[in-house]
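Reviewing the structure listed below.
With one protein chain removed, the remaining protein chains of the complex are shown where they sit.
For clarity, chains are labelled A and B in written order, and residue numbers in each chain start from 1.
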Amino acid sequence: MDIFAGLAHGFSVALMPSNLLWCLVGCFLGTIVGILPGLGPAATIAMLLPMTYSMSPTSGIIMLTGIYYGAKYGGSTTSILLNMPGESSSVVTCIDGYQMARKGRAGAALGIAAIASFIAGSFGIIALSVMAPPIAVFALSFSSPEYFALMALGLALVVLLAGDSLVKGLIALLVGLWLTSIGTDLFTSQSRFTFGQTSLLSGLDFMIVAIGVFAITEVLSSISDQEETQVLPVPKGFRNLLPNWEELKACRFAFANGSIVGFIIGVLPGAGASIASFISYGIERAFSRHPEKFGTGVPEGVAAPEGANNADTGGALIPLLTLGIPGGGTTAILLSALVLWGVKPGPLMMTESPDVFWGLVASLYIGNVMLLILNLPMVPLFAQILRIPVYILHPLIFGVSVIGAYSVAGRVFDILMLAGFGALGFAMARLKFPVAPLVLGFVLGDAMERALRQSLMMSQGDLSILISRPISAGMLIFAVGVLFLPLLPRFRRLKEAAS
Amino acid sequence: MTKSIFRDGDVIAGALTAALGTYITVTAARWDVMGPEGPGPGFFPVGYGIALIILSLILIFQRFTAARHTEEDRPFDWAGFRRAAITWVAFTASTALMPTLGFYISFGLLTLFLGLFVFEKPVKSALTAGVLSAVGFYLVFDMALDVSLPAGMLGF
Partner (left out) sequence: MNRRILLTTALAMGAALVAPAAHAQWKPTRPIELVVHSGPGGGNDVMGRALVSAIDEAKLSPVRIQVSNKVGGGGATAASYLSEKKGDPHVIGIFTSVWVTNPLVQQEANVSMRDLTPISLMVLEPALIVVRADSPYKAMAELMDAAKANPGKMKQSGGSPLARDALVRTVLQAKTGGRWAFISFPSGGERISALLGGHVDMMVIEPQEAGELIRSGKIRALAQVTDARLPDFKDIPTLKEAGFDVPNPPQPRGVVGPPGMAPDVLAYYVDLIARANKSAGWQKFLRDGILEENLLGPKETAEFLAKTETQMRGILTESGVKLVR
């Protein structure tokens, strides 16, 4: 079946009233799951799976997938309003999104997140429907050396996140690398830095670190600075609650960047939405005309990562639907759902189950529009959360953070870790260490170490494997370029100072 | 007044991270750094451990050379720090209570405590906030969403 016939058939399936309804239900649930911590898309889908046994496979997969991408839409809400990531892929959004909210542009930030999600999400879906099979082949050509180069590129971007002091930024990064290696070593089962604790064997969870150093730290800082009754200004009037033309214009490049970076990284089974959002943010900053303003609340800093984590959806569905390979927990559960319904995800699914395949793809287009319509009107409503007086709001953030941390593994231990990371973040803020490099080091460190060790095992210890492969070499050269980009003005200044 | 350089934030932080770097390097060096099948579990940590020591020393060194002209003489905000510290201790204590009292009661108590002692609200508003927050969370997360949270002796 060729693409257009397939899509046409898909729309005829997806537009059936019952499927439309299930799509709406999925998107709505997904948005809620994304907004509320404590409920991840994977757990929600697992919980709802038995209820879908009686549905047709097409309706079932349409609804469950709606939860998957709807959650990515909703994840930015708490990032922007409370500096508390709702999903791991929305961590980067905290950096500029929360700063925008502090400047009274919370509504604008939420609006931009929704628009970026829509644009990049649509790009991902179009790319999925047009070039799924060739892209799947591309994804397979990615091996450990390429993953290493990708993570190295991500780490190089840290230099840009470092803020005033490069040394402090790098120290924060290294601490992040250390935190991520806590736990069992995959290759040898050696336990590292676990202090004899069973609870640390599986390592620290990204969400606990991120909620700790962002949300808990923010509450402690603002209590310490005694910010008065209302945390953040909320402008009056509907117009001020949505992004204005200048802000949208500033995001032009970010929309494209988020779309492409998010989609490409999404296709790779070994990466994931959080890595996509970090790299997209870094690239946005590297090529910005005012990189120094990142971190102070620029709209591009919201658009790029939010776009990337939604374009990631379209990418991540490609290996799932064309090869039967899940890239993460949520896609793994979608895969087991498909198997339960008797659909066989794999290379033959497109031809053997065209209803499910194309129906799902078409429902993604519809769902994406639904999400925009669902989310934009909620923006002014959500922005009102900031009117809650601090003596209620701050404990509320604590409560929500606790739920987020506890839901990771159901252990009180994790809540104590959360408190620990809150204290660490607070100390870092007082001592003027940036936290973003720490979080980035945490996300990338593990994957980077793994890729390096895998590469060297493949090449029997020969380092040239990293530079003898074109994609990997290209990315490493780009990473080196990124490293030197911001150093240039520094050197110039040094020279001037010397003469 | 000139502060002693040893009480400078960067110097303290640098000393701490240098100590962390030393711990990492020493611990990781005991594991296989390079095994017969490729780099071992100690390979990466030894690398970033040493880098951490070097960077920490640079941080301290920078402070000694540049201390004179970049020193900002804002006194440390002890009152603010105390408020944050009380908040943190209360938060941690409420967590420690969760296995006995359950999430909802601990959380209500935390809200009450912060309202009274950190935000210095009247008893009535703090109490209202505590009770309403706990009940609100119960309604949303337990009744509506069925999220499992630490349960206490009373079963919720």
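One rule holds in what follows: contacts are C-beta pairs under 8 Å (C-beta built on N, C-alpha and C of every residue); 3 or more make two chains touch, one makes a residue touch a chain.
All of these numbers come straight from a predicted model, not from anything done at the bench.
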| item | value |
| --- | --- |
| Among A:25, A:431 or A:457, the residue in touch with the chain that has been omitted | A:457 |
| Options A:329, A:354 or A:474, residue touching the unrepresented chain | A:329 |
| Absent-chain contact - pick from A:249, A:411 or A:432 | A:411 |
| Residue of A:40, A:243 or A:282 touching the missing chain in the full complex | A:40 |
| Where the unshown chain meets chain A, residue by residue | 40, 42-43, 45-46, 49-50, 53, 139-144, 184, 186-189, 191, 194, 196-203, 269-270, 319, 323-333, 335-336, 339-340, 342, 344-349, 408-411, 450, 454, 457-458, 460 |
| Missing-chain contacts mapped onto chain B | 37-38, 148 |
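Everything that follows uses one rule, which is that only the chains that are shown with their structure count from here on.
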| item | value |
| --- | --- |
| Cα-centroid distance, chain A relative to chain B, in whole angstrom | 24 |
| Residues of chain A defined as touching chain B within the complex | 36, 38-39, 47, 167-168, 170-171, 174-175, 177-178, 181, 185, 187-188, 190, 192-193, 216, 219-221, 223-226, 390-392, 394-396, 398-399, 402-403, 406-407, 410, 412, 415-416, 419, 422-423, 426, 430-433, 449, 452-453, 456-457, 460-461 |
| Chain A contact footprint on chain B (complex, rising order) | 9-10, 12-13, 17, 20-21, 24, 27-28, 31-32, 35, 37-41, 43-45, 48-49, 51-52, 55-56, 58-59, 62, 77, 80-81, 83-84, 87-88, 91-92, 95-96, 98-99, 103, 107, 110-111, 114-115, 118-119, 121, 125-126, 129, 133, 137, 140-141, 145-150 |
